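This is the structure, below, for whatever I ask next.
One chain of protein is taken out of this complex; the other chains stay put.
The chains carry the letters A and B, assigned in the order they are written, with residues numbered from 1 in each.
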Amino acid sequence: MEKTSQDHSELAANFNKDEERVDWHDETLWWIRQKRDKNVHQLPEWETLREVASQIKNNVLSRLHIYLKQFEKNATYNGMIVHWAADAAEHNQIVLDLLQGRGVDRMVKSKSMLTEECGLNEFLAEHGVEVVDSDLGERIVQLAKEPPSHIVLPCIHKKKEEIGELFYKYLGTPAGVSDPQILTETARQHLREIFLTRKVALTGVNFAVAETGEFVVCTNEGNADMGAHLADIHIASMGIEKLIPEKKHLGVFLRLLTRSATGQPITTYSSHFKRPSLGKEIHVILVDNGRSIHLGKPDFRESLKCIRCGACMNTCPVYRRSGGHSYHNAVAGPIGSILAPNFDMEKNADLPFASTLCGSCSNVCPVKINIHEQLYKWRQVIVQAGLAPVAKKAGMQVMTAVLSSPGLYNSAGKVGRWVFKYAPFAVNNQLNPWYKQRDLPSAPKQSFKEWYLTNKA
Amino acid sequence: MTVGLFIPCYVDQFYPNAAIATLRLLEKLNVNVVFPLKQTCCGQPMANSGFEHLTGGCNRLFIDNFQDFDYIVAPSGSCVLHIREHLHDPEREILAKSVSHKIYELTAFLTDVLKVTELNVSFPHRVGVHQSCHGQRGLMLSQMSELVAAPFSKPGYLLSMVNGLQLVELDRKDECCGFGGTFCVTEEAVSVKMGKDRVADHLRQGVEYITGVDMSCLMHMEGILNRMGSKVKVIHIAEILNGE
Partner (left out) sequence: MSSREKILNAVRANQFNGPALPDIEFLERKGKGTPEKFKTVLSSIGGEVFYINSLDEVSRIVARQFSAISRIVNLVPGIQIPTQETLLENIDPAQLHSVDLALIPAHFAVAENGAVWVTAEDLSPRVIPFICEHLAIVINSGHIVPTMHEAYQLIANYNYGYSVFIAGPSKTADIEQSLVIGAHGPRSLTVFIKV
């Protein structure tokens, strides 16, 4: 199996060519992790909340078909129209049909990682529908013709000067302007015109409540509401795992979500949509796209508890130093690395190895997904599926032979140390990846075993 | 009580002083230590690379070598965690389980089993402690910064018994160094960057030594320190606690 050009290690190596930029990216995200720490340490019940949330989500996953039917029944009773999409293509077609059915060829959209996963914008563009992303970060990457690099902070990888240039090119700001206040004001005016004129708005769903048939959308900007309340049709796309059983559970999740994501106690707006306004429509699209398959994998289904907070990305020392685009998926970082192989194991075989298994992610996850354990388990599955590089496989078999035999081990060790001592050039060269930027340890006279035999045995 | 001493493969080959210090320290504390000569490796390098299915030989050897001891002690957090979580033998599963339950990382053995309260050693230097991830988050050797929970540190507690040792406070208390097993070569760019950043943190605090429970992390940081021509040295915690 050859490494494709979409390999995390290659993309990350590229990202690391600009060390100053890596430092900037790393320090920005670490600062967000610190804001999270500062806030959660104010809640002595924080660890209890995590445990409760984890149990609620496990309960949901174990009875998902019941909750799905309950949600559909209640949402329909409330006057919403519920659609079911088995995969990305079907989801996109449903959206297109809703638009074309009303002769509409333009739509405003607020942040939805699900629609990124489905490639909705590209699909609609191919069919002559203009989609404008209204979340500022999403709008920026849309203008840059790039995917978002972080599920909560879409353009965390972009410097304000670069954003200024985009706005100069596309939104008419004067050249050289990079002040965030001015750029945000520009975006406000530009998107206001969009909100006021689009009759169809699409949002994501943070949580859907089975008990009451309502769903919640959380934003700081207010863009989801601006779009939804000014449009005639509000389309809400959600993964089937986004359900929670009862309204009161929102108390648990809303206390966990934003603190984990950005260190704020709550987003500016937590909007609960239950019934459409008079004369308007709300359509909810329930999307599977591989989630039901994932549900059938006991080792990996807990990743479906994810509430898309991004805390794992902020804390991951590898993500911070490789950037979201190195993960070549809509959802990057630690959670992305355990979700993506489920969709396409071959294309994403590199991701579970893009980690030192340090465990930080699992311990910031508000719903206690055992991310680092799943990364380890995916590695076993990927290798068993024959997707490990041939050279690695051969190397591992040699290592196994040596390490399973005390005799071979002792002589190999001796040989290794001899080479280090008398022929260091054999290992101290640029062909050895270790040696590129690090010195190798020097060879001691004796191994511990040899010392022990001489002095103790 | 008899303790079986398990020495990680790379410590045996490249950092024997850490192993010697471990042995001497345990003996000073009146422990009867035996070093099984036929030991090799815990199997972690293969397992973490996705080749857990090849670790049967290592597992069997480990069980053969260590089944008869009251405790097994190793100067390595990651090897101990690996044995604790992944030691299996389909033909001797109960035995495997009992063996995996009696392995301890060195500092945890000192604080939890031997209940050491004083050491009578000196190390009058500025020292930074690197919190190796598997030991910290896996074995709970010290509290991790991610959790809202009471702070504690087993290595820190032991180091506080060392005269003259000045423990520095790092900017990022427990960020990973980037070694990660084969990660250090398969993701070389990120691995090195992580190591450089860890080293830079210690250097900012003006340390003379960087210590920790895992020689693998220290080896990685030492490689970076030496490449930059730094005078800062790495030293396994066993050597400090043994008064070297």
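Of note:
Going forward, a residue touches a chain if its C-beta (ideal position, glycine included) is under 8 Å from a C-beta of that chain, and two chains touch if they have at least 3 such contacts.
Because the structure is predicted, anything quoted here is derived from the model rather than measured.
Considering the whole complex, the hidden chain is in touch with A. Checked against the full complex, the candidates A:Glu116, A:Glu165, A:Asp225 or A:Glu450 give a single residue touching the omitted chain, namely A:Asp225. Annotation: of A:Thr268, A:Gln384 or A:Gln397, A:Thr268 touches the absent chain (contact as defined above). Listed residues A:Lys73, A:Arg192 or A:Lys456: the one in touch with the omitted chain is A:Arg192. Residue in contact with the omitted chain (choice from A:Val40, A:Leu183 or A:Cys306): A:Leu183.
Listed for chain A, the residues touching the missing chain in the whole complex are 28, 31-32, 45, 48-49, 51-52, 55-56, 58-59, 61-65, 68-69, 84-86, 90, 134-137, 140, 153-156, 158-160, 163, 180-181, 183-185, 187-188, 191-192, 195-197, 220-223, 225-226, 229-230, 240, 245-252, 254-255, 262, 264-277, 286, 288, 292-293, 295-296, 298, 301.
Criterion: only the chains that are shown with their structure count from here on.
Those residues of chain A whose C-beta lies close enough to touch chain B in the complex are 8-9, 12-13, 15-16, 19, 22, 26, 30, 37, 40-41, 43-44, 46-47, 315, 317-318, 321-322, 353-360, 363-364, 376, 379-380, 382-384, 388, 392-393, 396-397, 399-400, 402-406, 409, 413, 416-417, 433-434, 436-441, 443-444, 446-453, 456-457. By the touch rule above, chain B contacts chain A in their complex via residues 7, 9, 11-17, 19-20, 23, 35, 37-41, 43, 45-58, 60-61, 133-134, 137-138, 144-149, 172, 174-176, 178-197, 219-220, 222-224, 226-227.
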